[in-house]
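The complex appears here without one of its protein chains, the remainder shown in place.
Then we have chain A:
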Amino acid sequence: MLMELELGLALPNQTPVDIKRHIKQKRESAEAFDNGEIENKKLCLLLWSGQPNEEEDDRRGSQRTDNKRINEEENIIVGWPPINSMRKELLHHHHQQYHGGNWIARFPGRDNNNGARNRMSLLVKVKMEGVAIGRKIDLRLFNSYQALKHTLLHMFSKYLKIDRNGTEYTVLYQDKEGDWLLAGDVPWETFMESVQRMEILRNDS
């Protein structure tokens, strides 16, 4: 019943774009399927060259590939989470209307007057090098660089082993002019007025 697929193709050493994060050594085809599951196959399946994936040693490489699939502007993966356009529109509409007020109301210690002040919330996007999904953070919750950095590293700690002291990481921000600057150089208030987005880089990169 099975088709005879005689394939003499072997993958070249240059492996195709790989999006795996957890990369294992690829096995020879015989070993991979060698438990009798495949019967009567007159197939010479694609033979892996047996060479380790070039990107195996470079985790960041595969994750940068992930980033290609992410809309640079939005830090959103296309079609994820899987909700349809009607629902997305509805939620967008809702968040636009209740954006500032609701957000503040959920944090302990802030009273609702903050929402009534009608100020634009200081939600900025933060990307961490090597992590596919960005974060948003409300800078009004902080009053110092130290608190901010500490919280940021805590937020991203589940992805990479992070030294909580944060000594291995550099926090950058993009100002109104589009320039990328080191966070901490200017007074906090000045920073708050000009920050547009942020990025965390590993010091060994």
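Quick note on the criterion: contacts are C-beta pairs under 8 Å (C-beta built on N, C-alpha and C of every residue); 3 or more make two chains touch, one makes a residue touch a chain; residues count from 1.
As a working rule, contacts and distances are computed from a predicted model.
Of the candidates "AP-4 complex subunit epsilon", "glutathione transferase", "Protein TRANSPORT INHIBITOR RESPONSE 1" or "Cardiotrophin-like cytokine factor 1", the chain left out of this view carries the UniProt protein name "Protein TRANSPORT INHIBITOR RESPONSE 1". Only one of A:77, A:122, A:172 or A:192 touches the absent chain when the whole complex is considered: A:77. Touching the omitted chain from chain A are residues 1-3, 5, 7, 9, 11-12, 14, 16-24, 26, 29, 32-33, 37-38, 41, 43, 45-46, 69, 74, 76-88, 90-91, 94-95, 98, 103, 106, 132-133, 135-136, 155.
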